[in-house]
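One chain of protein is taken out of this complex; the other chains stay put.
Up next, subunit A:
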Amino acid sequence: MIGTRRALLWVALAIPAALMIQRFASGEALAMDLYHPSGEMTVRLMILALLPGPLADALGHSRFLCGWLAIRRNFGVAAFLYALLHLVFYVLDMRMIAAMLDEVVIPGIWTGWLALVLMLVPAAISSDRAMRWLGRRWKSWQRLVYPAFLLALIHWLLLDWQWGPALVHLAPLVLAWSLRFALRRPKSPSRSIA
């Protein structure tokens, strides 16, 4: 049962990627045109992975939030996979390794690379086995997602120079964290590090 649900979740998560790949393959979109959708999906999935922790802290462990917490790792891994897709489009757009190396020093570019590298760690230790093996340290490693998330927004901002999208994507987390600090439930201290 859980297996089926998880499979359905992943089908849903894969649909936007399939549409992007289809648009590229059909020639309807250039690789360059897919930076934005793939990057945006990455950021949005990161938000889905990062929201339930502070929300559950603030609002208590409702059924809904418990369910969300139970599948948040899937969103995190999907975010990483979309970041990889974003990278694939980048490689397809740039074509030459030399051209990619040449622009690594541009702030809008290295922030993206660094965000991806930071995401690599939480993604690599996303399995149940890694979770058991790392025990309490697992959570601290997962927290690399926060700097990765901020870097991803900075990467976006430095390329587009539009404050709107970056702030819109930052807002849900700022709100959730504000709620966490304002309404923190003393009953479940163990969740305070989520």
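Basically, a residue touches a chain if its C-beta (ideal position, glycine included) is under 8 Å from a C-beta of that chain, and two chains touch if they have at least 3 such contacts; residues count from 1.
Here is the rule we use: contacts and distances are computed from a predicted model.
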Request  = Pick, from "ABC transporter permease", "Oligopeptide transport system ATP-binding protein", "PepSY domain-containing protein" or "Cation antiporter NADH dehydrogenase subunit", the protein name that UniProt gives for the chain of this complex that is not shown.
outcome  = "PepSY domain-containing protein"
Query = Among A:L69, A:L134 or A:L150, which residue is in contact with the omitted chain in the full complex?
reply = A:L150
Query = Which residue among A:C66, A:I106, A:A130 or A:A171 touches the omitted chain?
reply = A:I106
Residues in subunit A touching the chain absent from view = 30, 32-33, 93-96, 98-99, 102-103, 106-109, 111, 114, 139-140, 143-144, 146-147, 150-151, 154-155, 157-162, 193
